[in-house]
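And now, chain A:
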Amino acid sequence: MATVSMRALTKRFGEAAAVDALELEIGDGEFVALLGPSGCGKTTTLRLLAGFLQPDGGELCVNGEVISSAELVVPPERRNMSMIFQSYAVWPHMTVAQNVAYGLKFKKLSRQKKSMLN
Partner candidate 1 sequence: MNLKNARRKAFLRLNLKWNGKMVTAHPGYSGIIMTHVLALVNAYGWDYFRDLAKNKLHIVQSANDPAGVVASGERPVGVNGAEYFYYKTQKQGNPIKIVYPREGVPLVVSPVAIAKDAPHPNAAKLVTEFIFAKESQQLLADKEGLYTGHPDVTYPTDKPKLKDLKLLPADADELEKRNAEIKKRFVEYFGA
Partner candidate 2 sequence: MPVSQSGTIARIGHGGRFAFRFMDPTLPVWLGAALLLIFLMVFPLAAIFRASLWDESGFSIGRYLEVFANEQFLKAIWNTLIISTWVGVIAVVIGALLAWLVTRTDLPWKKAIRALVMASFVTPPFLGAFAWTLLAGPNAGALNKFYRALTGSEEALFNIFTMPGLIFVMVLYSFPFVFSMIANVCELISSDLEDAAEILGANKWRIAWTVTFPLALPALIGGFILAFLHSLSLFGAPAILGLPAGLHTITTQIWALFQYPPRLDMAAAFSVPLLLATMLLIAAQKKILGRRGYSTVGGKGGQKRLLRLGWGKVPVLLLVFAILSLSVFLPYWILLKAALSKAWALPLTWDNFSLKNVSFAFFEYGDTQRAIYNTFKLGILTATVGTLLATLIAYITNRNLFRGARYLTFFALAPLVIPGIVLAVGLFIVYTRPPLVLYGTVWILFVAYLTKEMPIGFSQAESTFKSIHPELEDASRIIGANRLTSLIDVTVPLARSGLIAAWSFIFIGVIRELSASILLFAPSSKVVSVVIFDLKEEGQVGVIAVLGILLLLVSFAVILSVQWFAGRDPVATRE
């Protein structure tokens, strides 16, 4: 199980702060929905959480360990998280099966399990 906490998390694009000193605690097993008008920073927050963006200030912690800060950021491929994208991000040059199977390469599942999922 895991907890996520954001402390004074800030991300600026030029002069404007898309995420401004955000404080958020997500407990173990909680379902959280971020709602708001367009441009209020929802996608930015999610991308900070996934590791695609590095914050300009504050910290992002998972289970008490800092994984994002203004100094360091754990890359997305190391975070063991998952994300569904606004654009669906289906790879057009791969078949459906290849799309599904792609991620499994990095989970080091056995061949048997992979073909079961097919």
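In this section, a contact is a pair of C-beta atoms (placed from the backbone, for glycine too) under 8 Å apart; a residue touches a chain by one contact, two chains touch by 3 or more; residues count from 1.
For anyone wondering why these and not others, all candidates are chains of the complex that A comes from, given by their letters.
If you're wondering where the values come from, they're calculated on a predicted model, not measured in any experiment.
Among the candidates 1 or 2, the one that touches chain A within this complex is 2. Per the touch definition, chain A reaches candidate 2 in the complex via residues 1-2, 28-29, 50, 52, 62-65, 67, 72-87, 89, 91-93, 102-103, 105-107.
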